[in-house]
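Every protein chain of the complex appears in place save one, which is left out.
Up next is chain A:
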Amino acid sequence: MNSPPHFICTPFSLMACQGLASGETLKSLKAESETLRKKLEEERKKLHDVELEKVAEKAEALGELNMKTRRTLKGHGNKVLCMDWCKDKRRIVSSSQDGKVIVWDAFTTNKEHAVTMPTTWVMACAYAPSGCAIACGGLDNKCSVYPLSLDKDENLAAKKKSVAMHTNYLSGCTFTNSDMQILTSSGDGTSALWDVESGQLLQSFHGHSADVLTLDLAPSETGNTFVSGGSDKKANVWDLRSGQNVQSFDTHDSDINCVKYYPSGDAFASASDDSTCRLFDLRADREVSIYSKDSIMFGAASVDFSLSGRLLFAGYNDYTINVWDVLKGTRVAILFGHENRVSSLRVSPDGTAFCSGSWDNTLRVRQEGRGVGRELKQGGTTLYG
């Protein structure tokens, strides 16, 4: 199950392939695991001197939020499963259960490109950093890259390039800091890093004991790591270069559907079928906040942070989006509008808007609707921005 891939054999895995060292038995190894697990728990506990919520009592309270839907993107014939923003802050790529992948201009709501994949359930899609290509995949077990042509009539499918090949469905994909490499996650329990040009596997990541459902790359300033979440209820942090699993978090009670880094790279949030979202601090090496309510009983599918990291937007299977105060742990808004599950949610690259994709076949772009946040008074009249 966790056997190393054929042509990448690190010293770590070679050692594991050898026979028993003297004095070592299966029993002694298991005993040592237990001891180490207990030690980990103790170490984490020692540093748990206060709750984030308590420290955050000093933080300024958030004013009332007023999120407004600015655009509704209609055109998919079936459930929207995934979406991603282009770095230009206006284009969006989205993928659907019916095999269609659409590139939208969110300002005008025009569809700029459309591709029909040779598979249904396109569960993952991503925009290339250059804005010149998109990647997508799903039940075909692959991740394919489509260069976007300026000629809207050109057949995108003709230039398609198969990059990643897994042995089960593709659940997530993202370009790294260039158009040249793609990181993928799969139902086969692995994540992998690929060279786009050659399709070569550069590194694979083994450690989850069930489907990997989501991944997110650390902000480029914080170094070469990524976090993945799986059906094994674990969130794992990986070193991109070595393939090593450097940290693991297992406090969720069910599948982790989405993971996203906090903007500083020092933490990440997760959304789970256990109906909670959580915040894990990487330097404290533990869960530091849980975003939940007794009234929220359906799974959380997708999360993303606002630019400052103060707000966490989370889309749920009960069709709502809850907005959480990341520091204080309280819910600050509930957003209605979608008529089915919210499957995917992302804040735009400049933080001015966020887009949600839903099983109701639409995408919605929303913003804070207060204008500059305060009424502007000029003379005796009140002008609303």
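Heads up, the rule we're going with is that a residue touches a chain if its C-beta (ideal position, glycine included) is under 8 Å from a C-beta of that chain, and two chains touch if they have at least 3 such contacts; residues count from 1.
In this section, contacts and distances are computed from a predicted model.
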| item | value |
| --- | --- |
| Name under which UniProt lists the unshown chain, selected from "AP-4 complex subunit epsilon", "Mitotic spindle checkpoint protein MAD2", "Guanine nucleotide-binding protein subunit gamma" or "60S ribosomal protein L21" | "Guanine nucleotide-binding protein subunit gamma" |
| Residue in contact with the excluded chain [from A:48, A:74, A:159 or A:241] | A:48 |
| Residue of A:149, A:248 or A:320 in touch with the missing chain, whole complex considered | A:248 |
| Residue of A:115, A:148, A:164 or A:240 touching the missing chain in the full complex | A:164 |
| Contact residue for the chain not shown (choose from A:37, A:74 or A:241) | A:37 |
| Hidden partner interface residues of chain A, rising order | 1-3, 5-6, 12-13, 15-17, 19-20, 24, 26, 29-30, 32-33, 36-37, 39-40, 43-44, 47-52, 55-56, 58-59, 62, 67, 70-71, 90, 106-107, 164-167, 188-190, 192, 199, 201, 204, 206-207, 244-248, 262-264, 266-267, 281, 283-286, 288, 306-311, 326-327, 347, 350-354, 365, 367-373, 381-385 |
